[in-house]
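The complex is shown incomplete by one protein chain, all other protein chains being positioned as in the whole.
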Amino acid sequence: MDIFIGILEQGMIYAILALGIYITYKILNFPDLTVDGSFPLGAAVTAYLMTNSGDFVSVITLSHNPYIICVYALIAGSIAGLVTGIIHVKFNIRDLISGIITMTGLYSINLRIAGSANVPIFNYDTIFSNSLMGSIFPESLLKYKVIIIATIITLGTKIILDLYLKTKSGFLLRAVGNNQVLVTTLAKDSGNVKILGLVIGNAIVSLSGSILMQQQGFFEITMGTGTMVLGLASVIIGTNVFKKAKFMKATTSVIFGSIIYKAAMSAAMDISFTKASDMKLVTAILFLVILVFSEGKKKKVKADA
Amino acid sequence: MKKIIGLVLILAIGLFTGCGTDTQATDAEVEQFTIGITQFGEHGSLDNCREGFIAGLAEEGFVEGENLTIIYENAQFDNGISNQIAQNFVSKKLDLIGAIATPVAQSSFNAAKAKDIPVVFTAVTDPVAAMLTEGNVTGTSDKLPVEAQLKLIRAMLPEAKNIGILYTTSEVNSLSTIEEYKTLAGNYGFEIVDMGVSATADVPLAVDRILPQIDAMTNLTDNTVVGSLPVILEKANAKAIPIFGSEIEQVKLGCIASEGIEYVELGKQTGRMAAQILRGEKEADDIPYEIIEQSSLYINTSVMEEFGLTLAEEYLDRAMDVAK
Partner (left out) sequence: MLELKKIYKIFNKGTIHESELFHDFNLKVEKNEFISIIGNNGSGKTSLINIICGSLEIDSGQVSFDGEDITNKKEFQRYSKIGRVYQEPSIGTCTDMTVLENMSLADNKGKSYNLTRGIRKNRIESYKERLRELDLDLENKLNVKVGELSGGQRQAMALLMATMTPIEYLILDEHTAALDPKVADIIMKLTEKIVKEKKLTTIMVTHNINYALEYGNRLIMMNQGEIILDESDFKKNSITAAEILSIY
């Protein structure tokens, strides 16, 4: 039971990350490595605001409130996405390289923001533990507190995203990833649409960094390493496993993908012939198996047609 | 559909094996304990800590395979994995978690809070800064004996003025140790010249920049810098600038000497603390974190000869020569 709770907690928090990567990778068709920097960026902003709360400025900007801090993390992430977008679109730098440039710069910026490579926040109010949450949750539900809060945020993000993708602006974003030329013939600057997508994606990734940091209780400069791979795994698992489930929205699949990924990782830790140090190998194999599986099917469909 | 079944199977296997540890048949006569050890990554000093930790427990009667089951996991220096290990340990309702290095100590402490599982850490340089001093947590710090090291350098190099230190900007322990060096250096007539790097690839350039400014160099337990020690030694030797280490392995590699800590000893001390908690004598909360009071002095006589240095009388009886 506790193992399930742990998987759901981690799966739900990382699902937000996966939703952000879903926007850039699937919708925008942009392999955005910025996320390795924007994920810890959200955490760094959170660390800074929390440990500096109490002064005059923080009272005015409401940055002592962990929920408002999440908004600041969103804003920070969107700036990171904007930078990558401008580098790519305005300076004509390749997508992968643009992301790498921003990610590399963010490493130093994150260190500056957080003030130190490791910032614990065990004694600060977080979105998971504060007086309000303490009074809302009855004793019996305390065990599920993290899951409930993380699920609310994840579902909230998903619903807003779903609604957005049905707006005119959302249509254009979906179109630009699928067919950039079409957007141009619609008399719209496809570059700006791409930038918008990167802004949205990285804002969500940064939000997830803030939330994960509040849950794990500390900021660590290395926490961004492998973010892209992890999020991508969730997106690919989700969208491929549930490909046939037409009634399910892609965003929902991605959330399940994140939970499945965490479950598989947890299982890998416990299977007798694997250990934690094999987890990256397990990720790689899982990746490959799922991709080969779904690619194989695609080819078959084509051959049939 | 097949895919879903496959994944459910993976899950199920995980769960069953997971439950296996919980429901293990217990010996009626001897009380059985299960602990988890989580280590941040594969690393000589950290491995020594673990070895010492297990030995320390054994000294106190908790012997692996007899009355103690140890689940060991290594986080591969990955934040996500270290969280997942912590979650995994907590969900197994272990009797105690041993955590080696700061990030895993923090993950474990955070995850174990809700279940009130005691966490005993080691190789955490600054438990206060890491906020690992309050709650169901205790352990040992691997804080370097900075003062002893400065004293040693002064004794060996009476003329030296500027001491160089290379560190990695992302290692929080390095920063706090440098601060201590800077505070104490004046007492021994030294000035500290520090230079930060962000990756192994930066080290050679940083060494070239720092060497002209210094009379001697001292190392921290900074992973990136220590990992590049051969490069540093080569460049420093060419310029006849002596390098002091921070633990035995570095002296073996060619540093002149070190007033350092012995990680196996540190681990043993930690293991003994864990034993007290397992026996129920004390709560982790009631045990303040400990440091190793007596530093260990290692010297490399062959390097000393090259530099024409000798060891002062007062050090002779406790110095251990590691020269080949």
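Note that the chains take the letters A and B in the order they are written out, and that residue 1 is the start of every chain.
Assume a residue touches a chain if its C-beta (ideal position, glycine included) is under 8 Å from a C-beta of that chain, and two chains touch if they have at least 3 such contacts.
Predicted model only: the values in this text are computed from it and were never measured.
The chain we do not see here touches A in the full complex. Note on the undisplayed chain: of the listed residues A:I23, A:C70, A:V83 or A:A175, the one touching it is A:A175.
The omitted chain makes contact with just one of the residues A:N92, A:S131 or A:T185: A:T185.
Of the residues in chain A, those that touch the hidden partner chain are 164, 166-172, 174-175, 177-179, 181-190.
We take it that only the chains that are shown with their structure count from here on.
In this assembly, the C-alpha centroid of chain A lies 32 Å from the C-alpha centroid of chain B.
For chain A in complex with chain B, the touching residues are 2-3, 5-7, 9-10, 14, 107-108, 111, 116-118, 120-123, 142-143, 215-218, 220-223, 225-226, 230, 240-241, 244, 260, 262-272, 275-277, 279-280, 290, 293.
Taken in their complex, chain B has these residues touching chain A: 1, 3-4, 7, 10-11, 13-15, 17-18, 42, 72-81, 83-85, 87-88, 90-93, 102-103, 106-107, 109-110, 114, 129-132, 134-135, 169-172, 175, 198.
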